[in-house]
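What you see is the complex with one protein chain gone and the rest in place.
Labels for the chains are A, B and C, by order of writing; each one numbers its residues from 1.
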Amino acid sequence: MTMNRQGRPTSPSDAQMAVSGKAALLPAEPLLFEIGDRDHSGVDLPDIDVPDDRLGGLRRKSPLDLPGLTEPEAMRHYVRLSRRNYSIDAGMYPLGSCTMKHNPRLNEKMARLPGFADVHPLQPVSTVQGALEAMEQLGHWLMELTNTAAVSLSPKAGAHGELCGMMAIKAAHEARGEGHRKIVLVPESAHGTNPATAAFLGYSVRSIDANEHGTVDVEAVKAALSDDVAAIMLTNPNTCGLFEPQIIEIAEAVHEAGAYFYCDGANFNAIMGVVRPGDLGIDAMHINLHKTFSTPHGGGGPGAGPVVLSEALAPFAPVPFLRRDGQTIELVEHAEGGSFGRLTAFHGQMGMYVRALTYMLSHGVDGLAQAARDAVLNANYLKARLEDLFSAPYNGQPVMHEVLFDDTFLKGTGVTTLDFAKAMIDEGLHPMTMYFPLVVSGAMLIEPTESESLQTLDAFVATMRELAEDATNGNVERFTAAPVNAPLRRLDETRAARQPRLKWTAPEAGRAAAQ
Amino acid sequence: MTMNRQGRPTSPSDAQMAVSGKAALLPAEPLLFEIGDRDHSGVDLPDIDVPDDRLGGLRRKSPLDLPGLTEPEAMRHYVRLSRRNYSIDAGMYPLGSCTMKHNPRLNEKMARLPGFADVHPLQPVSTVQGALEAMEQLGHWLMELTNTAAVSLSPKAGAHGELCGMMAIKAAHEARGEGHRKIVLVPESAHGTNPATAAFLGYSVRSIDANEHGTVDVEAVKAALSDDVAAIMLTNPNTCGLFEPQIIEIAEAVHEAGAYFYCDGANFNAIMGVVRPGDLGIDAMHINLHKTFSTPHGGGGPGAGPVVLSEALAPFAPVPFLRRDGQTIELVEHAEGGSFGRLTAFHGQMGMYVRALTYMLSHGVDGLAQAARDAVLNANYLKARLEDLFSAPYNGQPVMHEVLFDDTFLKGTGVTTLDFAKAMIDEGLHPMTMYFPLVVSGAMLIEPTESESLQTLDAFVATMRELAEDATNGNVERFTAAPVNAPLRRLDETRAARQPRLKWTAPEAGRAAAQ
Amino acid sequence: MRYLPHSAADRAHMLDAIGTASVDDLFAAVPKSVLGTFVPDLPDYQPEFAVEAHMRALARRNHAAGDGPFFIGAGAYRHHVPATVDHLIQRSEWLTAYTPYQPEISQGTLQMLFEFQTQVANLTGMDVANASMYDGSTATAEAVLMARRITRRNKVFVSGGLHPQYRDTVVTYLSGEEGLECLSPSPEGQGDIMDRIDTDTAAIVIQTPDFYGHIRDVSALAEAAHAKGALLIVVVTEIISLGLLEAPGALGADIVVAEGQSLGNPLTFGGPYVGLLACREKFVRQMPGRLCGETVDTEGERGFVLTLSTREQHIRREKATSNICTNSGLCALAFSIHLSLLGEKGLSRLARLNHARAIALADALAGTGKVEVLNRSFFNELTVRLPVPAAPVVEALAARGILAGVPVSRLEPGRGDVENLLVLAATELTTDADIAALVEGLNGELA
Partner (left out) sequence: MRYLPHSAADRAHMLDAIGTASVDDLFAAVPKSVLGTFVPDLPDYQPEFAVEAHMRALARRNHAAGDGPFFIGAGAYRHHVPATVDHLIQRSEWLTAYTPYQPEISQGTLQMLFEFQTQVANLTGMDVANASMYDGSTATAEAVLMARRITRRNKVFVSGGLHPQYRDTVVTYLSGEEGLECLSPSPEGQGDIMDRIDTDTAAIVIQTPDFYGHIRDVSALAEAAHAKGALLIVVVTEIISLGLLEAPGALGADIVVAEGQSLGNPLTFGGPYVGLLACREKFVRQMPGRLCGETVDTEGERGFVLTLSTREQHIRREKATSNICTNSGLCALAFSIHLSLLGEKGLSRLARLNHARAIALADALAGTGKVEVLNRSFFNELTVRLPVPAAPVVEALAARGILAGVPVSRLEPGRGDVENLLVLAATELTTDADIAALVEGLNGELA
């Protein structure tokens, strides 16, 4: 038996792991580095030599250490790996704050048209008028749906959109000579990106408490406002799944204090086509196209986080932006006037724009409003069917697109929110968002989205009720031992963090490193 | 709780089956009819009315009884169902006689170019010259690889190709006034389609025995030949995985007796680019593009079974065929001269032609020969690594693309070939072909193809050896109870055949029908 | 070579294990005279991008249906297939699975086939349908053979409204056999079989909507056939018509065969398509092709298997009902997904929309005053008589970028009576602008 340089095992015992596994259809899969080696390649190319004389003396000498896979090996590796993933396509994915809705395949098909996919960002603008028009149309939809004055498409994700909006706010303050405003108000329930963004720009973050209903009182905001406050970052609907009832008053108070209102629009799905954030007084809001407008999450990205801006902030928008001149659309690529600059090379996430625009046209504005209403209906249906067994911290009011429970109902059972989530896995469900927002103990934040059918919701309810009953009946082990039906049991996260192994090293090298 | 017409369950207990199941990632999936109903649809179309007056009084009155699924429901249904399938992409599929090789995705991409996929078979031929040229190129490859005079592309699969070849033979005999020849010789090891095809055309089938090496003796053929014999149908390499050593002599004898030689080319993968069947004296041979030339099996089809023909049979080829006239290619659609007619509407399986041609161009003729050699190498490697534990009925000679074992090694263990196969499933493997060919007891026919890596073969060997040892060590239950790791346990095939339930009926109707 | 996983070292290692020096030794059974003694006129392997360039160049030399106004039907129809369908059928587990012979790890394919069979049975109004045939034409030929087996009679009448290439396929399948009579083309939709049925008749074969677009009421024929102990075989080439037209089963058909391409499958120059075959329960054991049935596993859980395979070649060999093996699995999946997406509501809307577009086409053609529409009834296809032979007109319009339909003479050459006839189809994709362009083109050519 041979063992090659890359540790490619060819002895039967080593190799067996490739086919044995817990289930006939879910075998374990070795690492790429344990399959491929430097002799294998899945791409046929001529083996030509090149002279050294134009390489500046820098021809590579250090090893590449990159195993190759032939095409059939690669196909199998990635198909087998993928089968070890959960996905929206395969089941309900009720992650609160994540809006895991159906991702239409028409979007994917349109994004792959050569006229979109095979176009370079620096082609002469005369050769990309269709692309620019697609961007213009997307911008039009976003501005119409939000009743705002401007839109900046280029942010690459929600957090990047926050950066964009807050930079516009900073630039606006500076333009007014109010650069001294160094405080940003952020409710405790905010997503981590909100305080991180504020801090990124050098702001200090002041937390605002929620009231007993899970929302923000205008009085609390007023109390926190001062001449040093640059902005409030408020999520609406908020991360407890509630519409902020005093949002108009809050906006007025913020403006009165000379500050701006940044709205985290991650939850726009609940209100698209139903409420226009611009009518509420917001100054800037990012929209996660990868949540609200159905572009796929892709296991973590890419997304797109366009930001709509009020009249007040519009002059500070970053480059690039579009300017129409009759039949032609220009692309303004260099900062002029108040623009705070450039957030990224090129023009943003065109692939996501095409998908989102396709989705908008498919749904139509009537369909988007219906989708928002269905999302809200679904969340309230789950609430109605579960609230007797689960504990809702802010009960007695309808929710928007998601319903929040805490772990009160698990008190004394020995089962934690985490245990409960892992038991859901054994039932074929992806867990909800856990331990977020931070304002309640052991949060369980459930967002069904409009994509789930009544039948699926009923099945979800039945499973959740059965689990809740079992937990309160003392069947602790089912939860603490879970999951048992997944490809792996619970993973040791502490070990991962204490002795980080962040890349593969050949067995020998690995042994040496561990000493 | 409501229950609608289609039996769409909305009560929690019924619906639960939608998410619970054996494993977190492999839940059971209800039938389409248990999910959808007539109110749901995943296609948006205007709801226009049409007048009755041009419908000949035949507007539909009977129920359609077709449930609809919205797009997210359909996506989930078909993704979840698919996850309950094994596939080449996910694992080795060593089905003898089936050539389950890697299916390149470039093929799929090319077949979907609008210039191929969005072209109608009855467009003016002036508008489809590229399609005709693709067919011409494919035909050229097939004739070059087989050294034959003509090719008929239109057969839709291997069995259809057999029909094509045998019809040409029949027509040739009739043209020569030898229509009285009513016997076709078929070795016992032949695939079922061979005798079925001969019978289809009114021939009576006479079986030829194999010798003790698993091949056909020219003497046995000579003994069976007579004035009444129209043809021999011989598979080469044969279904025992062996090259017929006397094939040239057999061809000569057949021709001498005034008969024709139909070669079943399902196993062409072993010799493509290495041996040309035309050099062996064959008159007609089908080639399964869905085996040898990598077009996907698709869970049972579609395939394509082009037939190459010798000079003698070429005049009898069916329509349509191509005729080049300088720069343009004509499509001859109506029988002329000796052509035996038309086997199907239109021109055959264009989608498969594009895939197969793409594959041929990718591999090149050098690559095809290497593929054949690797396929043979792989089969012999498995043989070498397994023959001490498994029983090879025709041992002592190299095999071609597949290796045949029988169940002698299981004698007295209480384990059958079927049991053994089901235990393979538990180890994450798809079983080999079982109980075929019929010439040995409890056949296990293993065809790895060239697509399997040494690592995969070694893992396969390790698993097979471990199973064989376990079977002979008396661990019967592991086999008779298998599979236990698959989505379902063994299925009751007798019940399925005795009380056929071939379509879904609503629960009420079903109960009535069962009485 | 990107598809071959062995390195040179791998191959050497394997030869070692086999105990032989070279792969050539493994080909020892091959006569030396034919082994590697040739130099084929074929190219060597190429990078993927070179292959792609080659294929794209070929594709570019075809006029795609979407490139301009398009009115071709005649047994293959251009419909919009939802993107979801093509996405799903490309999933590895559908695309690269074999025939589901191991049911425990093939429940996806098997359950899909069971659903497909149910959809086909319900759509056609029949008791049972099989798991697919190659296409509509071969399914028709198989249905004829099946009817002869069932009735043990020979005589078969084929209506003059049957698609000519379907007819030719039946003729070929039955070549040499006695009893087949194909009636002459009936472009006016006239009945031609009724009076011929006798007690020797095995079956009559009739298409509706027929090749010329006429909707044929087959109920009287059914009665006449049944009175003489013959079977009625109904052929449907545009399956979407059944969203608006009465089910053949409700009109008395004994066997229904159809081309399923319109649902889920692109035109692809004629194939692969998917043949549907459905019949009454009592004929099930004479059906060709695979059947999937419901059963349970050893734990009592519902599952599906291929069943009644004692009809099939791999079990019955020369006594099988057909030699078919590989069928149209993946095309059946595409059909089934598209139909699940449509459902009753969507299919009915789609059928009405097709009919409405055809009405617009018929009226526009009639409005030219230059052509005569032959149809009093139609679904989405119709026949017109031009004042001149149709083929050159079609050719001239193609040169203008308009694909105007199929001249009947292409399928029925050498018949003066059909030389001026043109069959045109409209679907949900046919726009008013397309029709206007056609009318303008025809006006120009017939000026």
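Here, contacts are C-beta pairs under 8 Å (C-beta built on N, C-alpha and C of every residue); 3 or more make two chains touch, one makes a residue touch a chain.
No experiment lies behind these values; they were computed from the predicted model shown.
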Counting the whole assembly, list the visible chains that the omitted chain makes contact with. A, B, C
Check each of A:G177, A:G299 or A:G337 against the chain that is not shown and name the one that touches it. A:G299
Had the left-out chain been drawn, it would touch chain B at residues 2, 4, 10, 24-25, 37, 39-46, 70-73, 75, 79, 104-106, 108-109
On chain C, where is the contact patch with the chain that was removed from view? 2, 47-49, 52, 80, 82-83, 87, 90-92, 341, 428-429
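One rule holds for everything that comes next: only the chains that are shown with their structure count from here on.
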Chain pair with more C-beta contacts, B-C versus A-C: B-C
Distance between the centres, which are taken as Cα means, of chain C and chain A, whole angstrom: 45
I need the residues of chain C touching at least two other chains; which ones are they? 1-5, 13, 45-46, 48, 82, 84, 86, 92, 104-105
Two or more other chains in contact with one residue: find those residues in chain A. 10, 24-25, 44, 70-73, 75, 79, 104-105
